[in-house]
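A single protein chain has been removed from this complex, and every other one stays in its place.
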Amino acid sequence: MSFFRYFLRGKPAFRSQKQADDILHRRIDPSVSTNLQQVSRLFSGIPELTTREISLKTGQKAALVYMDGLVDKTVINTDILRPLLYGEFNQKDALESAVAIGQIKRVQKWSDIEQALLMGKSILFIDGHDSALELETQSWPERAIEEPQAELSVKSGAHQGFIETAAQNIAMIRRYIPSRELKVKELMVGERGRVKIALLYLADVVNQQALQEVESRITSLRVDAILTTGQLKELIEDNSFTPFPQLAITERPDTAASHLLEGRFAIVVDRTPGVLIAPMTFSAFFQTIDDYNIRWLAASFIRLLHFAGFFIAIFTPALYIAMISFHYEVIPLPLLLSIAESRERVPFPPLVEAVFMELVLEMLREAGVRLPAPIGQTIGVVGGIVIGQAAVQAGLVSNIMVIVVSITAIASFIIPNLQMLHGVRLIRFPMMLLAFAFGIVGIISGMMAIFAHLLSLESLGVPYSAPISPLRLSDMKDTFLRLPMWMMKKRPVSIRPNQLQRQGDRRKRREDQ
Amino acid sequence: MSRFVKKEITLLQYILAINGTQVGTSTLTLPAELSKTAGTDGWISIIIGSVLTTIVSLCIVHLMAKHPGDTMLELLTRYLGKWLGKAVMVIWMLYALFAVTVILFVTVSILRTWVLPNTSNYLIVTLLMINTYIIIRGGVQIIGRYAEFVFFFTLGLPILLMFPLKDSHWIYLLPILKEGWIPILYAVKTTTIAFLGFEMAFLFYPYLQNKKAAAKGIVIANALTLIVYLHITLVCFLYFSPDEITQFLWPTLTLVKPIEFPFLERMEIIFVSFYIFLFSTSGIPYIFFVIDTLSQLFNKKDWQLPYLLLPLFVVVFFFLKPSYEELELWKEWWGWISYFIAYAFPVMFLFYVTGYTHWKRRKIDDKVG
Partner (left out) sequence: MIKWAKFILACFWLLLMPACGDRLNVENTTLSLVYGLDVDGDDKIIVYQVSPVFNKDAKKKYEVYGAKTDTTRQAREVFNSVSNGEIATGKLQVLMFSERLLKKESILPYLDVAYRDPKNTGNMRIVAVKGSVSSIVNSEFSDKPALPMYLTNVVDVEKESNRTAFVTLQHFHTLAFDKGITPAISEIKKGKTAIVVTGSVLLDKKARYKMSLNRRESALLLMLQKEARLPVSLTIRMPPPSLKTLNVRKNRKEPGFITVNIVGLSRSISTHYKKNRFSFDVKMNLEIDLAERTFDVDMKKKKEQLTAIITDQLEKELNGLIQKVQKQHLDPFGFGWYARAYQYQQWKKVDNRWPDEFSRATVTVTPTIKIKSHGVIE
């Protein structure tokens, strides 16, 4: 009976991975038909696999195998099939001279062929040859290049953003740094979803120990698949138990390029538009690309605003709670009287009031993210004004609380990096609890804990709190203030680059002229 | 290279860590104590005290510089033998333990008096201990960074202290040397306690990156402390009349009380709160010294058990509630003990070591020659 089954259904697919493994280690057969059979067995259940059998002019049989949807059909038709079917080619040069494709490789092992097919390359089997040709025909649906929503540049910076193809992203970066020293190390990570991770760095600038560290961290990963850069970040960062990010993700090629020029690494993950920047220090999260586009006085002011936003967002609700519960004497008398009057109508203690308002604000924020644009904006306005006002009128919250919460929200929006923003949003709540329990002593303890924690964090061996502590004066030119470009002659010392000088003396050039 | 030294601190961190240890509880009480003994000439005693302290600190640095890779324990065992060296180390450890206990009790008592009268002691201590744990875990490197950071963060406090100067009267200081030099020299006893903390140079020296600059560093640290104390004392003496300053227990805080800004009054609450940072930089090196010494004595790297010391403090506070007079007594004891351990010991040890090496070299010369 099994004989009939076999006859009717043809050869069955591999029953187990072991059988597949067996084949994968073997080399291909010179006979095209055998190879085609192997291919169909390997790729059973995958109808996108297309096979095109051709007869070459010399009479040999050849077969072109590719995955529909992952290849550029025009290239296949015009540059591969047409020359093969109609063109002349030299028998001696074999097939490399036949096809008009830029990148051709000879493959012999089934494992390579399987990987190549799954990546969108085409395989050309020719009768009588014991190796097949791997042709670069990849093309898949891609997005047009547009500016990333989260990192807008308003001051006439580039309006480009990364897309989901690693090769394009690397190309965009190389446009900013057309240098021989920009090296790319390609690593493949993932068992089931193999993804190409490209590690970019400037070879003569970057710290060699850090390079080895990053490489070893990435290659030692054993995961199913890495779908987003965020996942990769969590897998290779120094400390996951902290609300503060140690590596930055950016979607802008100019940001990535400027970080590369300072001596950092850019890690491009295929299939995601986010590029991971390592190592980062705390102050680096407050730098935006616009800072370098506008005049340094304005840029310094905005930079200081960013830092102020960080502190205000964390401490304002907690300070409010501490002041009116424990230390009302600190508030000047006229303000105190009006606060007391407005709070008199509220039945809740300040902590409950504050937490309630903050949670409502967080929910509004999340809701605004998920709803489509017109509705989201309306909700924002409605939520902010009407609900807040109504809550005050109903006596649920005092109007001072509304002001405090809105200042906190606005301050937290100033923070340029989204990951840092999330961290800040989280820390607010323990601070409020501490303020409620211990007043300003609680806030100071919380501050101490946060600072101690920041001081002990490291990002790829670089102290997170540099250049503030340990103090690196030359880096301070770009931390709280953004001093003029011609003053920033050195790369950031905190990252310990190999080569420090990045600018010459501007005056020297003038004198030469 | 010594077994237990793994990380390094920069020169600035070294300076600020020692400075941070020195500037602690005395800032709040020093002007009153000085004026009790030396009147308005007390500020001269501070200068004399700092000179003394600098000399002793240089002795310490000189000692440690003889064998740059050694920690304190290794240095002691080298010259005093295994058991005597360890015994001396244990004495130092107990001294540090006593010091940090006094500092903790004083901190908590100030917080309780000025900011939170009704909160239990042990809760405040728990908060402090949690923060201490986070900092100590990272070792000397984090302590160095923390001290550096706190220094810059609290730079606003001396500026705040300049505001009362608009009500100051220079005439309070005159005449200088009104009672002669004797009360001034007598008051040096008080100022030497204020400068305590330099003995932590024993702890920080092995981690210093650039050991040749250690002497320069410690002189700068002492000079910084001197400036801080002079600043406070002079401002207090200028603002308060000489007859009334002895009435205040914490003149610095009473000084800051009347300062008013349009958006903030009662600055002493804010001042005390920021001052907690300065208390922490005073106490943490001592605790780290104790824990580090324990792990060195028992030869265990990264031993977790000594960290139980921190919850132990909380328990102690649960039971022990000293009165203000008892605390003053403890502070006096600390002062007395520190004369022997922190001041006398390094000098005597240096003499001993120099004599020992000299004698040894002569012996070798005799043998060879």
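We call the chains A and B, going by the order they appear; numbering starts again at 1 in every chain.
We take it that contacts are C-beta pairs under 8 Å (C-beta built on N, C-alpha and C of every residue); 3 or more make two chains touch, one makes a residue touch a chain.
Note that this is a predicted model, so its numbers are computed, not measured.
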item: Hidden partner chain, touching residue among A:Tyr328, A:Phe413 or A:Trp486; value: A:Tyr328
item: Touch criterion as defined above, residue of B:Tyr14, B:Trp43, B:Phe149 or B:Phe240 at the omitted chain; value: B:Phe240
item: Residues of chain A in contact with the chain not shown; value: 241, 324-326, 328-329, 333, 336-337, 339-341, 343-346, 349-350, 430, 433-434, 436-439
item: Touching residues on chain B - with respect to the absent chain; value: 113-114, 116-120, 123, 126-127, 130, 167, 169, 171-172, 174-175, 178, 240-244, 247, 253-254, 257-258, 260, 265-266, 268
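In the analysis below, only the chains that are shown with their structure count from here on.
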item: Separation of mean Cα positions, chain B and chain A [Å, integer]; value: 47
item: Chain A partner contacts - residues on chain B that touch it in the complex; value: 9-10, 12-13, 111, 115-116, 119, 123-124, 127-128, 130-131, 134-135, 137-138, 142, 144-146, 148-149, 152-153, 260, 262-266, 269-270, 273-274, 276-277, 280
item: Partner chain B, residues of chain A touching it in the complex; value: 326-327, 329-333, 438-445, 448-449, 451-453, 455-456, 463, 465, 468-471
